[in-house]
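Here the complex is missing one protein chain, while the rest keep their positions.
Letters A and B mark the chains in the order given here, with residues in each chain numbered from 1 onward.
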Amino acid sequence: MYRVVLASRKTVEWIGLLIVAFLFVFPFLWMASTAFKTMPEVRQFPPTLLPETWEWSNFAQAWESGPFLMYTWNSILVAVGILILQFLTAVPAAYAFARYKFPGRNLLFGLVLIVLMIPGQVIFLPIYVQLSGWGLVNTLWSLILPYAASAFGIFLLRQAFMQVPDEVIEAARLDNASEWKIMWTIMVPMAKPVLVTFGLFSFIYHWNDYFWPLIMTNSDEVRTLPIGISSLHMSDGGTLWNVMMAGNMILILPILVIFFVAQRHIIKAFIYQSK
Amino acid sequence: MFSMKKTGTILCALTIGLSGVLAGCGSSGKEQSASTGSTSQPAASTASSGPVEIDFWYALGGVRGKTIEDMVKKFNEIHKDIIVKPAYQGAYQENHSKVLASVAAGNNPDVTMVEIASIAAFADAKVLEDLTPYSQGDEKKYIPGLMKNSYWNDKLYAVPFNRSTPLLYINRDMLKEAGLDSNGPKTWDELVSFSQKLSKKEGDKITRYGFSTPVDIWFYEALVFQGGGNILSENGKELTINNEAGKAPLELWSKMVKEGIMKNPPGENYNAWDVAEQDFLNQKVGMIFTSTGSLTELKKNAKFDMGAAFLPANKTSGTPTGGANLVMLAKSTDAEKKAAWEFMKWMTDTEQTVPWSIASGYMPVTTEAIDSAEMKAFYEKEPNFKVAVDQLQYGYPRPMAPGYKELQDVIQKELQRAMLGQATVDEAMQAATEKGSKLLKK
């Protein structure tokens, strides 16, 4: 009797798990399926589960509907550019917070925490005004510079640097290594896992970002992929859902691949935020 | 790139000042200053070495966008001294914001399409170049009925490019089957009675509607004109829709929706247009309002005998014109402006406007084009394409007021509120008028 209850509970749980998985996987599968359909099939009601004819040309049509190579390149430039700058600004700052005592430290660290909590979306308007005054609106700089320093990065790295044992640093100091050298050649390599974690977080965030490029850019030369993809929506003669879904596949595939390869790191990156 | 532009502008302005040529006095002065700028100033590199590059923004996607790209390509092949770089900026509304943003940012295009009701806003903000010195009377080639949205404070700021009127599209097969006149309804009363006959019910469910139109400001304007009304007062300072002519369209539409003979297509902005057109193509509705600019696409996809007709009349016939004009931006350098005018002139010439009209369904914009043998032969074969041109005799300009972009948003929201029963017609018009008068005073 007890065993039967146990077994049936198990089945119920498995069904539950399958339903949950379905809710989160199926929409993506549906995106993929739509991306391969012909337009008449897209408009078929009730819809077909799998494409009757596989229309690979949807991808080409999406890709050719704008300078997508340029968008992709810009997306990469922006995400990588931000990452490099954030790395260069965060390492010394985190080192200073983690390893020195100096007047005003707590105050300055409090400021970093405020930056951490308040999202840039709230103050996009004055930043736009400022960048436009410098003539930087509609350049890649307008997408990169506002993110050049990451409070989150400083916060994470500071924690990592604090965990480096003192003996390591003392030993290096005895070797007459300069502080600068200690920071880059000893501390940074020891914080590698955190750096990877932060790098993934930052890259994904900026690869996906729609708001900032929407506000700051108005020409193809500096637009990024999310903007290009979102403009697939506007076409006359009915929304071309198949082409739109194909375009979105292009946008999300790199991220999904990264996710599958570095799943553990990514999940850690996001959990880190709460620690 | 834009910093080049900026320094270019400053240098040009300096040379104009130094050489003692009075700016803006006339076309000869203009020409001269432009050439001074280009020959004596090596810093204005775009002008002196190689061809002039100008940016052109357009606001039509899909097939029509492709056609525009092809036209630009052709222009660039013919004109070795000018390179036009086209860029799609989204639909009219989005294009409007992008142009203003780019002016603020200093990377504005040199030529752009602008929806005709936005001309006032742009001209009033002083972002447009007065075209009078460039055109020198050349604007007389355009159809006069299409020029009413081109002037602001008596200065010419725009030339017509892709111009339209709304049309009543009808499914002739469906009308014939129902025993109705296949030329479509001529009056509002007929629109109602036709729709009643075309609508079908299966049990409680309506399977076919006689009529559908997006509850859009453009069609609303048309129906107000048909009632002898106007959206704005003569001086453009007051909203004049809180009256019989202003309420009649809403009353008609809500009555038809309640009766189940008109479908209010869901969706924001142009999404609703898409839904109406798709329903029409799928024969789920028998008649729709949409732009003549959709003619080619709809004709290609309709699997039935499709007709286009004048909008049904109420007290009178009336229609706004629509679509977009081409404008030149004031911030460009003289060399760019010269090239820009060259491009604008070419794009709207008879030789281009005829194939453009045939490819899209938009009206040809020159009088010469209407009378051309090619157009006449085409109208012979495709009479639907001529309906908009003929309807122009009842055409009105769209309201010209700097705040109309926001105002039309306000009106449209109130219209939808009334259509969805969130407000009575009277309440909606009252609310729109209150908000509108505040906007127009700004």
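The rule is short, and it goes like this: contacts are C-beta pairs under 8 Å (C-beta built on N, C-alpha and C of every residue); 3 or more make two chains touch, one makes a residue touch a chain.
Operating definition for what follows: contacts and distances are computed from a predicted model.
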| item | value |
| --- | --- |
| Name per UniProt, for the chain absent here [options: "2-oxoisovalerate dehydrogenase subunit beta", "ATP synthase subunit b", "Na(+)-translocating NADH-quinone reductase subunit C" or "ABC transporter permease"] | "ABC transporter permease" |
| Sole contact to the chain not displayed, among B:V103, B:A117 or B:I217 | B:V103 |
| Touch residues of chain A, complete complex, unshown partner | 16-17, 20-21, 23-25, 27-28, 30-31, 34, 42-47, 88-90, 92-93, 95-102, 105-106, 108-130, 132-133, 145-152, 154-155, 158-159, 162, 166, 169, 179, 201, 204-205, 207-211, 214-215, 226, 229-230, 233, 239, 241, 244-245, 248, 251-252, 255-256, 259, 263, 266-267, 270-275 |
| Absent-chain interface as seen on chain B, which is shown | 93, 96-97, 100-101, 103-104, 125, 127, 266-269, 275, 278, 405-406, 409, 413, 416-417, 420, 422 |
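Just so we're on the same page, only the chains that are shown with their structure count from here on.
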| item | value |
| --- | --- |
| Distance from the mean Cα position of chain B to that of chain A, given in whole angstrom | 39 |
| Of chain A, residues touching chain B in the complex | 43, 66, 132, 135, 137-138, 218-220, 231, 234-239 |
| Touching residues (chain side chain B, partner chain A) in the complex | 2-3, 6, 55, 60-64, 87-91, 94, 98, 101-102, 104-107, 270-271, 274, 277-278, 282, 294, 297, 301 |
